[in-house]
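Following: one structure in structure tokens, then a few remarks.
This view holds just a subset of the chains, kept in their places.
Naming follows writing order (A, B, C and D), and every chain is counted from residue 1.
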Amino acid sequence: MKAYVLIKTAGGKEDEVLRRLLSLSTVEEAHKVFGQYDIVAEVRGRDMETIVEIVTARIRKIDGLLDTHTLLVVDPEIDMASSSLAS
Amino acid sequence: MKAYVLIKTAGGKEDEVLRRLLSLSTVEEAHKVFGQYDIVAEVRGRDMETIVEIVTARIRKIDGLLDTHTLLVVDPEIDMASSSLAS
Amino acid sequence: MKAYVLIKTAGGKEDEVLRRLLSLSTVEEAHKVFGQYDIVAEVRGRDMETIVEIVTARIRKIDGLLDTHTLLVVDPEIDMASSSLAS
Amino acid sequence: MKAYVLIKTAGGKEDEVLRRLLSLSTVEEAHKVFGQYDIVAEVRGRDMETIVEIVTARIRKIDGLLDTHTLLVVDPEIDMASSSLAS
């Protein structure tokens, strides 16, 4: 399964948060962006439990991170397939 | 009467805030969620005064809670019924 | 699994959208609310696939509905338990 | 009881929506504003039922109105007092 995590950081903490995100093996990509958020991270995990664990126990605990908005991918055929394999 | 309280917490404080919410007898349910908010709490009270008291004097004072958005249920027939019974 | 679906409707369509929502067996509760949204629906399904199907193929196709914001419940211990039982 | 109704209208419909709002006896004040909304209406009613009826059956049905965000006043001592007198 996959999720996009839209992140706001404290001013000037973007590079530090980005480095911490990229050090996590479950974060496939993470980029600084312009717009209403400061960073987008792409997270991939075997199942929902893994995604939840990454977002709440790892990402949201990074120092300097202020706010997250997680967009969980819910394509029935593609991502759900990997989810049913896992069960 | 009933209200949904959409909650943002400081990073990594979700479990602690959730435990505090679930310890309140007037909180019927509370769940961690993915989306623009971190937790949804369902609050039920005899009347408006009770709901207001729970949200402002109890929930909003929980440590680690950053922002709330309260959606008050206003179904005329169902929830208002319990409200007029109370008067 | 459970999700809260925050809904905006076209003006004056709240009652009609609410009736349509309450006619769906997978919608446990649905209420008109005051705040940034007009209706909150609580949806419950056996697994992610079911929730996705309800939200995208049923709820979002209701006439008069303008915008939805789905908050998926991600409590690891409680709701995930029912999810692993289902597999 | 009192509520502030923040309103977005279709482009160029502000004056018409404003006139319709001001023709309602329960709308105490209504003004065009600059910011994220186009109009603010102040609504006053004897009790919750009245406020809900005004907002959903009257205001939200005005042609040209696109979106409302109702902020219900919940001061315990002042507005609640008038509410308990009504019961």
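Going forward, a residue touches a chain if its C-beta (ideal position, glycine included) is under 8 Å from a C-beta of that chain, and two chains touch if they have at least 3 such contacts.
Given the structure is predicted, the values throughout are model-derived calculations rather than measurements.
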*asked:* How many copies of this one chain make up the entire complex, given that 4 are placed?
replied: 8
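By definition in this document, only the chains that are shown with their structure count from here on.
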_Using mean CA coordinates as chain centres, what's the gap between chain B and chain C in Å?_
18
*List the centre-to-centre spacing of chain B and chain D in whole Å, with centres computed as mean CA coordinates.*
24
*Got the chain A residues that touch at least 2 other chains?*
52, 56, 72
_How are the chains arranged in terms of who touches whom: line, ring, star, complete or other?_
other
*In the complex with chain C, residue positions of chain D that touch it*: 3, 52, 55-57, 60-62, 65-72
*Name, in rising order, each residue of chain B that touches chain A in their complex.*
8, 11-12, 14-15, 32, 34-36, 38
_Of chain C, residues touching chain A in the complex_ = 48-49, 52-53, 56, 72, 74, 76, 80, 83-84, 86-87
